[in-house]
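Every protein chain but one is kept in place in this view of the complex.
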Amino acid sequence: MGYHFNGQDIAHDEEGYLTDLSQWNADLALLIAKDENVAMTDEHWEVVNFLREYYDEYQIAPAIRVLTKALAKKMGPEKSSNKYLYELFPYGPAKQACKIAGLPKPTGCV
Amino acid sequence: MSDAKKFLYLNRKAPYGTIYALESLEVVLIGAAFEQQVSLAFVDDGVYQLMAGQNTKGSGFKNFSNTYKALGDYDVRNLYVEKESLDERGLSVDDLMPITHDTDDEEDLPSIMVVSRAEMAKVMSEQDVVLSF
Partner (left out) sequence: MSTLHTVNKSPFDGTSLSSALGLALPGDAVLLIEDGVVGARKGSSAAKAIEASLASCKVYVLGPDVAARGMKAEDLVSGVESVDYAGFVDLAANHARTQSWL
């Protein structure tokens, strides 16, 4: 299983999460997003970049409750509500945005 | 929150040598989603889980020590460390990572509390459930 990217096969698990986090780059993110039927805008990138920063600092993908709380602290209430995030990532912000960000499935994600 | 149970995760193993420390941390993060009152206790070699400056580059393990710093985001605010265990190992609280949490009113409150064996026994006796790792 893999994403075909720049003539390479980038391995992912059965749900589409990258096997090797270090293989991620912004162009690959666009490809994963396309697979997920997500058209990336600046707002999408804000969330994806935030997740990557969170992972870089704490070595985990945050649960949705933690994501909304941390986003609220950084970007304010209008850019962190469940409604806002589900509009950006209809199949679940933590799940879909983490996949696009090249991170593992969030711990505690059900 | 009134019927939330008090859960204490008791950690007694150093990280990396066995899987206990990482498993405990993952269970804590999953369990914290269920809005129980969660605290962690570090006794015996478990105190090594909180050591500052863990560097796993040479050994090839995933360094999960920074994940303890995310516990505050999961509303896990009390990390009890037994003083006798630190003393026996030649360690002090200064050897441990700074770990903080925010409340509604204040930011960056310390999460680590060094307690005596007698105080730790009391903390344990106040729990609904103690999960050992």
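The first chain written gets the first letter, and so on, giving A and B; residue counts start at 1 in each chain.
Convention: a contact is a pair of C-beta atoms (placed from the backbone, for glycine too) under 8 Å apart; a residue touches a chain by one contact, two chains touch by 3 or more.
What you are looking at is a predicted structure, and each value in this text was computed from that prediction instead of being measured.
Undergrad: Out of all the chains shown, which come into contact with the hidden one?
TA: So, taking every chain into account, the missing one touches B.
Undergrad: Where the complex has a chain not shown, which of B:Tyr16, B:Tyr48 or B:Phe133 is the residue touching it?
TA: Selected residue, touching the omitted chain: B:Phe133.
Undergrad: Counting contacts across the full complex, list the positions on chain B that touch the omitted chain.
TA: 10, 12, 20, 43-44, 84, 117, 120-122, 124-125, 127-130, 132-133
Following the convention adopted for this analysis, only the chains that are shown with their structure count from here on.
Undergrad: When the C-alpha atoms of chain A and chain B are each averaged to a single point, how far apart are the two points in Å?
TA: Each chain's C-alpha centroid was found; their separation is 28 Å.
Undergrad: Give every residue of chain A touching chain B within the complex, in rising order.
TA: The touching residues are 54, 57-60, 62-63, 65-66, 69-70, 107-108, 110.
Undergrad: In the complex formed with chain A, which residues of chain B make contact?
TA: 26, 29-30, 32-33, 62-64, 66-67, 69-70, 73-74
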